[in-house]
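Inspection log for the structure reproduced underneath, given as structure tokens.
Complex shown without one protein chain; remaining protein chains in place.
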Amino acid sequence: MYSLGIVKRNIVRADPAAVRELSAFGAATVHEAMGRVGLMRPYMRPIYTGAHLCGTAVTVLLHPGDNWMMHVAAEQLQPGDVVVAACTAENTDGFFGDLLATSFRARGAVGLVIDGGCRDVKDLTAMGFPVWSRAISAKGTIKATLGSVNVRVVCAGAEVNPGDVIVADDDGVVVVPASMAMQVAKAATAREANEATKRAKLASGVLGLDMYDMRPALEKAGLKYID
Amino acid sequence: MYSLGIVKRNIVRADPAAVRELSAFGAATVHEAMGRVGLMRPYMRPIYTGAHLCGTAVTVLLHPGDNWMMHVAAEQLQPGDVVVAACTAENTDGFFGDLLATSFRARGAVGLVIDGGCRDVKDLTAMGFPVWSRAISAKGTIKATLGSVNVRVVCAGAEVNPGDVIVADDDGVVVVPASMAMQVAKAATAREANEATKRAKLASGVLGLDMYDMRPALEKAGLKYID
Amino acid sequence: MYSLGIVKRNIVRADPAAVRELSAFGAATVHEAMGRVGLMRPYMRPIYTGAHLCGTAVTVLLHPGDNWMMHVAAEQLQPGDVVVAACTAENTDGFFGDLLATSFRARGAVGLVIDGGCRDVKDLTAMGFPVWSRAISAKGTIKATLGSVNVRVVCAGAEVNPGDVIVADDDGVVVVPASMAMQVAKAATAREANEATKRAKLASGVLGLDMYDMRPALEKAGLKYID
Amino acid sequence: MYSLGIVKRNIVRADPAAVRELSAFGAATVHEAMGRVGLMRPYMRPIYTGAHLCGTAVTVLLHPGDNWMMHVAAEQLQPGDVVVAACTAENTDGFFGDLLATSFRARGAVGLVIDGGCRDVKDLTAMGFPVWSRAISAKGTIKATLGSVNVRVVCAGAEVNPGDVIVADDDGVVVVPASMAMQVAKAATAREANEATKRAKLASGVLGLDMYDMRPALEKAGLKYID
Amino acid sequence: MYSLGIVKRNIVRADPAAVRELSAFGAATVHEAMGRVGLMRPYMRPIYTGAHLCGTAVTVLLHPGDNWMMHVAAEQLQPGDVVVAACTAENTDGFFGDLLATSFRARGAVGLVIDGGCRDVKDLTAMGFPVWSRAISAKGTIKATLGSVNVRVVCAGAEVNPGDVIVADDDGVVVVPASMAMQVAKAATAREANEATKRAKLASGVLGLDMYDMRPALEKAGLKYID
Partner (left out) sequence: MYSLGIVKRNIVRADPAAVRELSAFGAATVHEAMGRVGLMRPYMRPIYTGAHLCGTAVTVLLHPGDNWMMHVAAEQLQPGDVVVAACTAENTDGFFGDLLATSFRARGAVGLVIDGGCRDVKDLTAMGFPVWSRAISAKGTIKATLGSVNVRVVCAGAEVNPGDVIVADDDGVVVVPASMAMQVAKAATAREANEATKRAKLASGVLGLDMYDMRPALEKAGLKYID
């Protein structure tokens, strides 16, 4: 896992049925369904509003200012994959632009999550190729040092293994381990169903205090109402 | 004011007529009309472009990662209120989403200002429920520790008292003390009228240097023109 | 160059033909054509999506919280100019709003790049007056201390000389020295032509690994493929 | 409270006996004794290790890059006072150096807490004049705009009223409202006594799990031990 | 790995002989010996200068503002262990102080690495109990929510498995997987020996250009010397 200069070709992607089910949900719902783990840091933002993505991770480990491994990763992509790019140090350079997006899409990739910078934002938006990044930057990169592809990485504070499911939208990016994908999809479905009822109640004026029966706990905790 | 575990039920809201007058202005104008005080830090950003809000504050004091008091606050809301949520430490967790928005709106609230994170951005945008926050994050919160409702808080660097007027737009969030609301509304009206004339002059090519008669002061300060 | 209180009236602007040619390109392309230098830090963001700008720099050196020199700069503007405002310390105050934009536009300016804050974002968007800034803030400024106009400045980490060409879009802001403008325009043209071919190849499924003939270098560097 | 251009001469300082008692404690203990409120943001750091301060607040409201009001504040100082300087915007300029420290000390002040920059750190350290600041910066300031002295301010996220007790050490800065000073001092004394016993137990190898009787609550919460 | 509410009791600690060998080296040497991976983000700083630590990781996963699991972790400590505490969100609260340090030391722990805040810095320094943290903060925490102990965590951007070797000093914190510990120790030894010779040469005035034979590569890359 700690080796640089490695490309793993055969990875176990999450069950396509689970990916399909998870694709119906947003990042917040999936994060809750996971038990509130697996979320990337909130500095990861989509390059355009309304972006939504659900796919299986092909991971890349980059060095600051060097995007060589992105080209290596392209060859490992299969339809439905999401490239998840981590970096050995905090860096905002523009590792990714419309040419790489064209290549990734040609291989079937559905988006990119990168703990670094992205450029050609206008073109990517026009292409509808969604990217979540820590920065937008026109700064170009070099191709000089080996990183790795399809090793376990830490991206924006979250562990990502090749084949994990990535769910991302306006609220952020969540990582679902491949082995938990179906179980999380079921939990998300249950949660969502449950939310519709709650939403209707709250819309009718019922308070969360009553709907969730919070008053006894609040009183026990010592909450005081004064006038 | 420093107590945790307090909910103040009867607060004095700013004069509705003043709120109505202030609702015609943006944050920059109101901030100037206040004498350039009362502004929250600029990291407070609206979750969608074009959001505008003017209402009376119901304040909440939260702990990091805990949104229990948001539910307590819901019960204290009246039509036209804005929830202003401060936190005892810097935290970006997603304290607020579409369920709470549904509840707040059912109570008449017109928006939220939170020195923390917000989620369900897509749904909130669709609802047209405006939120200004320090972050967007899918991260869920717990309900374990008492904060307070309707105590004086410091939110994003600004003091907010329950009942104060909150004016927010794309430029940021400004707090108008309830007792000053009408006076600030008048000053804003005067300022805006004044600006129309200035705008026309500047559009015609008159320089600010001349319109504001700055040349003598600049010369006195020692400004030198060279070729 | 280090003097405060100086306004240089006669500056040498970049060749209009070069500016015209450069206006066809985005910041990323121009940055690459420059040899990957001249880029401002990526915290400089446009106030609205889709903004694009190409013009000659009139520089301003500001003090934190003081926009006096912006009015002085207005008089030095010529059609096609871009105001580039640096600040002697990091500051997010709202140095610029719709009144100054009206004045700048009346003088022919096509936009603003400011290492500080901007306000009246809604009005500026409606006007279509593009601004790249480090912050959006309603905070007003004073007019008390002399800075300079048309001296060499450091703006968001980049050196800017009066008359340099500024190219800015969603990807950031790049500075082209006046003396290099035509040469960079030619290089950008060549690069762009080159990219169209690459894009078509990549879209057809050719890998960057093959198109750029990267495999030998990767092998020499020791890249290992495992299953 | 929101007025600029105000100097309040007669302020009610906290009871000297309470200040004396509080001076025996560090910021963490006082913060706990307050019920975990009143703490400034942790970016406020002492300029030298081992600094400790307890005194009554004389507040100052500054503008970015302008330290005029610091001189106005000097006249209002009495022995045992601490200057607490807030700023209308985030700013790191060096508002304070050894000359002002000499003046403040001559008036009896025991230290400074400033949500801005400080300079002459070497001299201040040699003088033993403690300062907590958000930055160290050699950058000089001007004297052009009125702020206020002895109004309520928000400093590094905490509300400070003139006369409040400020306790600061290597752990940060805490604000004790004047009216609560004696009560907090008593609570801090009780807490400290309590801690000595706990420390001895823990040092002997007793676990917090047992000393605080946490095991039942952990089990009830569902904690699982696996091998 | 993704479960909350888990305490793993039996972990495989790195070979004590490898830990002993690694303890002779600083973080930079170990990081290089690892092949330049395994480093935590540089915001992790020691609370006092000259701190040095080498031990086996007992991991803790915390929630913002909640240090309950630190007490649970204490029971799992063995002599030579280092507590490595990660947090589910960025948070600077003071999760750790002198009482917990007393408890950890009584169990044999040699230090703490925490992606959160630390307090009682003066006492910890006097105890000689080294801590690397993202912040120093007097802010207290609660004990309300289950995290985990001895699960794999991401701490300050680095993956840490229970039993891994942690090497930390003034330069930062590096994580050596238990299975690689001896191999890294050997590589570090070789590297250090090598450095002594280099240091002597450089001290005598030999240039790195010549010692590392860089001139041909620089010339090939196109470096130009001008006068």
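Some notes on this structure:
We call the chains A, B, C, D and E, going by the order they appear; numbering starts again at 1 in every chain.
As a working rule, contacts are C-beta pairs under 8 Å (C-beta built on N, C-alpha and C of every residue); 3 or more make two chains touch, one makes a residue touch a chain.
All values reported here derive from a predicted model rather than from experimental measurement.
Among the chains on display, the ones the left-out chain touches in the entire complex are A, C, D, E.
Taking the complete complex into account, C:157 is the one of C:79, C:157, C:205 or C:222 that touches the chain left out. Contacts to the hidden chain, counted on chain C, fall at residues 1-4, 34-39, 41, 88, 90, 152, 154, 157-159, 177, 180.
Residues of chain A in contact with the chain left out of this view: 63-66, 88-93, 137, 139, 142, 144-145. If you put the missing chain back, the residues of chain D touching it would be 5-10, 48, 68, 70-72, 74-75, 92, 94, 97-100, 102-103, 105-107, 117, 119-122, 135-140, 143, 145-146.
Note that only the chains that are shown with their structure count from here on.
When the CA atoms of chain A are superposed on chain B, the rotation angle comes to 120 degrees, reported as a multiple of 5. Distance between Cα centroids is largest for the pairing of chain B with E.
Comparing contact pairs by residue number, the interface of A-C is reproduced by B-C among A-E, B-C or B-E, since over half of the pairs coincide. With centres set at the average Cα position, the gap from chain C to chain D is 42 Å. In chain B, 36, 39, 88, 90, 92, 137, 139, 145 are the positions where the chain touches two or more neighbouring chains simultaneously.
Judged by the touch criterion defined above, the protein chains form a pattern that is neither an open path, a ring nor a star, and not fully connected either. Screening every pair of chains for touch gives A-B, A-C, A-E, B-C, B-D, B-E, C-D, D-E.
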